[in-house]
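Only a single protein chain was left out; the remaining protein chains are all shown in position.
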Amino acid sequence: MAIRTTATHDLGTPGELPPEGVARARNRSPWLDFHVGTALVGAVAGFVIGHYIGVLIAGHDINVDNNGQNNVAICLSLGFGYLGWMAGIGGWNYPLAKMIGREPVGELPSSHWSRYFKYTLDHKVVGLQYVIGVLLFLFTGGLLAMGIRTELLNPVHHIIGPDRYIELVSEHGTVMMMMATSIVIGPLGNWLTPLMIGSRRMAFPRIEAFSFWTFIGGYMIILTAMPFGGFPTGWTGYAPLQTQASGGMDSYLCGFAVIGLGMITAGFNIAATVIHYRAPGMTWSRIPILTWSLLSTTSLLMFATPVLVMAGLFGILDRTALTAFYVNEHGGSSFLWEDLFWFFGHPEVYIMALPGFGIVGEMLPVFTRKPLFAYRVGAAGMIGVALLSFFVWQHHLFDSGINPDMRPLFMLTTELISIPTGFIYLVGMGTLWRSKIRFEVPMLFALALYFNFLIGGITGVYLSDVPVDVTVHGSFFVLAHFHYTIMGGLVFAFFGGIYYWWPKMTGKMLNKTLAKLHFWIMFIFFNFTFFPLLIVGLLGQPRRVFEYAHNLQGLNDFSSVSAYILGSSFLIFVWNFVWSTWINPVPAPANPWGSRGLEWQTPTPVPYWNFERIPVILSDPYRYGEPDPPPVADLGVPIGAAAAAQSFAAEVQLGLDEPGGSFRG
Amino acid sequence: MSDGRPGAADEPRGGHAPHLIRIFAIWAVLSAIAGPLFYLLVGPHLPPGHMTSAASGDAWDLNVVTTMAIIVVLGVWTYFGYCLVTWRSSRVVGEPVVGRWGRGNLLVQTSWITITTLAVMGLFVFGTIELIVPAGAGGGEGPNPVWTPHTKNPLVVQVIAQQWLFTYRYPSFGGFETTQLILPDHTAIAFHVTSLDVIHDFWAYQLGVKADANPDYDNVAYTTTQQLGHFVVRCDELCGIWHGAMFDYGSIVPKAKFLSWATASENRLAPVTKLLPPFAWTYTPSANGAGGGFYPACATGQVTNCDPFGNVATYGGAAKQSAHETA
Partner (left out) sequence: MADEIPAADTRALGPVRLMETQEELAYELRAAEGAVFTGGRFLVGIGAFTFASLAFAYFYLRTSNNLGLWRPHHATAPTNYGAAVFAIVLADAMLTIIGAVRLRRGMVLDWQVAWWTAVGGNLLAIALQILILTRLGFDSGSSGYASCYIGWAVLNILLMLTTFYWLEVLLARAMRISRAVAEDGGPSQSRLPAARMFRASLDSATYFVVFGALIELLFWLLFYVL
């Protein structure tokens, strides 16, 4: 819903909002407002305007005439397209209203389904929007991966062809990296954080909505790379090739800049919420481990991502304003991109690991009926990983010709990071000890994370060890390694999280049989896809090649076929998702897993304001296995007419029932 | 610890069994079998083989790291497997009632942190020694290498990468340029890797050498050949559409054969070499050269560490001289 401002009522004088205004707003069709359709119109209009300006500015430039490619026009059309997209969704209403001194009152809580297509202040709606958003990203990237594995079925015979293949590889990598930055922090972070810390709202709900619609804007921008001719650099975008590349490169640079903006804002909002909106009694030693992991992730999102945005800006300037940041012959340096990119890039991979640790930390106590073992060590581990991750980036450059005496130092910092990562295993192993393990679907995904991430982590040690890195750097070994950590860790945790919290988010259980089928196919064929690629890499196959040695065809084909089955396992998920949510929904019990978490203490569906009363937290949520545990929180009692609180005119006016149901759920 | 438990029926089966000892025993047995088995049977055949000193070092390092990894993985898997089997819900009656130890155990936590820290520090020391002793382990060390082979006079081979092929220049032999990479046996080699356009990576797989080819940058990697044979060279950094087709083969031949090949090539290619830019550590595209003329960076006078024939023309010494004469 758009931000509404009226002349005076945000000053807080009672009775200011005319009742007929509320009535008018309520009787109007919910689609007569900013929504995704108007956003698309805005995006197209912005794109056209930007293109026109770009042609005006640089249409007659000698460089444009020479290579027939107007990077200024492309960048401006993408930039204006993004601005138009955000204008169309209503994203600028609030910032502009502020310029004339208004604070918007917010939105009428709505239960109409159109709210999922709008710029909304409800963190639960944003969370669900993000679920669909990241799945869109994930499946787009997954389809591209199918194309890659198809090309690699044969070592010399081309099915897709080298040019299209390199576009697929680059697009797959970039789309997946963008997806993975938000796959947990977006859906689950936004949906769960206020509920887990006992807050009624996010600190900056408009910035939260901004992050989501920016994320989708980034998705569309990166997809424009294909019609612009793709980009040949992979997701790492190394520089001289970047400068040389065709129009799709602009989509990569602008897309990463826009996604970066979304990442920064998402982290900003969640961090501020966790710090300030914790309920009374929700001390730092009581916040759920997922919140710790999200908090440490947000610090990376906020402070590492600006470096990416800047690296992208320099790249855009190189391609449009003809500066020479990355051009050696003109006083720039290709190493500059490598350094800036990896200074962001390595914290980024922990952006993609930490939330997964948080999710399994949340599930293990529930499914083992035991407290989380070594909670403080686990939280410290996550903070430690986040801090150390800023000091390891040069391990990506061990063979690049950087100052060689840096190598032992970065070998040390990289290996040190496995100590705090090991804390996560300590937490898991300690929790399993003498417990009562229920193999529910989310637990299977959590255990799979421990299985996969162990392989991913150990292979990471190979890459940190410089002599071994000489062999494995840049090969399929690296590729398999980070798929083991990101897909085997984060994506498994994400799906576990969806199966775990979906009953809470929608009040509907996902089908258990289909879920188990999804899990086992995904788990087995994930390993069948990527374990052979570790060996393929050791045997000398570089990344991103369309031709490889004949003797590696067997392993590659095994991996490709497994990848197809792995890909099809997501069809089971989609079917389950659609079937159990819309076609044949089965109402979920209030607390299907028997969790003590605060989020499960709220009614389902969760009311607009989450908690009738701000809860008072009495203990941490992991007190399983105690004969007589105290309640997690005092949720208070609803204030009746005679209660010691006053009722407000505002309440009378705006708290009215919606036609489709009460906003209190 | 059993205080407060409702009764014996609620005991997990084998509640007081020595679980830790069992897990440790299973792990010890598995490791004692799998570790040495891998180290002794698979280890010697690990890539990248033993064609050069760098390759040998890398392969041994890989062997040690993998053996340790197997032991660690087995430990974690044994623990997880044991827990999942022993304490699965169908075997455990009632809720497990835990005391303070369930939330943390100082001994367990400190031991875990100590053990992982020691393992990591050990790994770091091992990796550093393995990096420094074999002269950089075959990785690109940049223009100012700090770890060099003990030989005074390595054979300098310049690797020039461009989209999408490698060429090689032998400055000790007049700086001729060829697409063949031929190396003498039992000789220290200094690869000087550079690029004419984008970033490539010179990966001589069986040699255990990997160095990025950066434009305007001289990236040096050392190794010492120790076996005759052929090896594969691949580009290992995405360099555009035909990156996948940027590969090449080279061979290590006996010294005498190398010398005769090199001098023959030098003489045969002399007319071509004359037309090439003079040998230099890097080559910069000429700003004015139509069609992409290249000139050595040192010709601009702005780069000072450029002494193309200073100490690289001396490889071979007397042997080279005699080969020259016989040719």
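Here the chain labels run A and B in written order, and each chain numbers its own residues starting at 1.
Heads up, the rule we're going with is that a contact is a pair of C-beta atoms (placed from the backbone, for glycine too) under 8 Å apart; a residue touches a chain by one contact, two chains touch by 3 or more.
Everything numeric in this text was worked out from a predicted model, so none of it was measured.
Peer 1: Determine which of the presented chains are touched by the chain that is not presented, and list them.
Peer 2: Looking at the complete complex, the unshown chain comes into contact with A, B.
Peer 1: Among A:159, A:321 or A:574, which one is in touch with the chain left out?
Peer 2: A:321
Peer 1: Write down which of A:28, A:60, A:330 or A:550 is the residue touching the left-out chain.
Peer 2: A:330
Peer 1: In the complete assembly, which of A:30, A:46, A:90 or A:109 touches the absent chain?
Peer 2: A:109
Peer 1: Looking at the whole complex, which of A:222, A:239, A:258 or A:340 touches the chain that is not displayed?
Peer 2: Final answer for the missing-chain contact: A:340.
Peer 1: For the chain left off this view, which of A:116, A:139, A:228 or A:303 is in contact with it?
Peer 2: If we include the chain that is not displayed, A:303 is the one touching it.
Peer 1: Going by the touch rule given at the top, which residues of subunit B touch the chain that is not shown?
Peer 2: Given the touch definition above, subunit B has residues 216, 284, 297, 300, 302-303 touching the missing chain.
Peer 1: Quickly run down the residues of subunit A that touch the omitted chain.
Peer 2: With respect to the unshown chain, the touching residues of subunit A are 9-16, 95, 98-103, 105-109, 121, 199-201, 203-205, 264, 268, 271-273, 275-277, 280, 302-304, 306-307, 309-311, 313-314, 317-318, 321-325, 327-333, 335-336, 339-340, 343, 609, 612-614, 639, 644-651, 653-655, 664.
Keep this in mind: only the chains that are shown with their structure count from here on.
Peer 1: As a quick test, compute the distance in whole Å between the mean CA positions of subunit A and subunit B.
Peer 2: Roughly 33 Å, centre to centre.
Peer 1: Would you tell me which residues of subunit A are touching subunit B in their complex?
Peer 2: It is residues 162-163, 165-166, 232-234, 236, 238-241, 244, 328-329, 334-335, 368-377, 398-405, 407-408, 411-412, 415-416, 418-419, 422-423, 425-426, 429-430, 432-439, 447, 450-451, 454-455, 458, 461-462, 464-471, 473-475, 538-540, 542-549, 622, 624-627 of subunit A that touch subunit B.
Peer 1: In the complex formed with subunit A, which residues of subunit B make contact?
Peer 2: Within the complex, subunit B contacts subunit A at residues 4, 12, 15, 19, 46-48, 54, 57-59, 61-62, 65-66, 69, 72-73, 76-77, 79-80, 83-84, 87-89, 92, 94-98, 102-105, 108-109, 112-113, 116-117, 120, 123-124, 126-128, 130-132, 134, 136-147, 193, 197-199, 201, 203, 205, 208-212, 214-217, 219-220, 232, 234-245, 247, 284-285, 287.
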